[in-house]
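The structure under discussion appears below in the form of structure tokens.
What you see is the complex with one protein chain gone and the rest in place.
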Amino acid sequence: MKDSTILKSMSHFIYPFVILYGFYITIGGDLTSGGGFQGGAIIATGLLLMTFFSDVKFNLTKLNKIEKLLFLFIITVSVISLFTKGHAFTNPFSENKRIFLITLNLALGFKVAVGLVNIFESFLEEGDPF
Amino acid sequence: MRRLVSVVLVVFFAFLMMSRFLESGFFVNELSSNYYIFNSYTEVGSKNIVTGIYLDYRLLDSIFEAGILLVSVAGVIFMSKKDENVKR
Partner (left out) sequence: MISVILALGIFIIGIYGVLISKDIIKSLISFNIMQASLIMVYMDFSSLDKNQVPIYAEEMHKMADPLPQAMMLTSIVISASITALVLMMSIKVFHYFGTLEWEKIIEREEL
């Protein structure tokens, strides 16, 4: 399978714009359409374009650790509303309510992006005969 | 023979699925959607109502969905290791 020049040069040019667009959809999730899961898929696409034109190797053990820590972080942030409002899994603030929403959206977006990059890299590594 | 049986099964299944609409028409109840539309901005604080649903009213579903992603990634990584190979 020979390398394709068009794919290499175009992905070198376009990958920062895709990652920026993914961050815009993730962070502005409570003012317009979008949110955690949708933005996470777009960030994963931007990160995977980086493997086409260079030899950027993602370390799978580090990505695994990041994903597990993000999952525990999401559960911890959700339970702190047990102390302020009485019942768990809701918005704990009463005044600046957007901090909770933006934090959860960013955490969910990163988790989905890292998980999808993990799956893709496992498929590539399994088919490698060396 | 196999194709004939499968076509008959599929047509019977389609008739079963459409019989709900042919009897009583297309109606939906509006109780829950009215509550979500009118009370979401004051309780959650977000202008997007869909974000208010999956981040405040149904946060437990989103947590378990993140858990599904974690378990499936674990399964994919486990099956892609190559220590002891095939038997043939």
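We call the chains A and B, going by the order they appear; numbering starts again at 1 in every chain.
In the analysis below, a contact is a pair of C-beta atoms (placed from the backbone, for glycine too) under 8 Å apart; a residue touches a chain by one contact, two chains touch by 3 or more.
Because the structure is predicted, anything quoted here is derived from the model rather than measured.
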Touching the absent chain: which residues on chain B qualify? 2-3, 6-7, 9-10, 13-14, 17-18, 21, 26, 28, 32-33, 36-38, 40-41, 47-50, 53-54, 58, 61-62, 65, 68-69, 72-73, 75-76, 79-80, 85-88
Residue by residue, what part of chain A touches the chain that was omitted? 32-33, 35, 37-38, 112, 115, 119, 122-123, 126
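One rule holds for everything that comes next: only the chains that are shown with their structure count from here on.
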Just give me the whole-number Å value for how far the CA centre of chain A lies from that of chain B. 21
For the chain B and chain A complex, residues of the former touching the latter: 43-48, 50-52, 54-56, 59-60, 62-63, 65-67, 69-70, 72-73, 76-77, 80, 82
Hey, which residues of chain A end up touching chain B in the complex? 29-37, 60, 64, 67-68, 71, 74-75, 78, 89-91, 93, 97-98, 101, 104-105, 108, 111-112, 115, 118-119, 122-123, 125-126
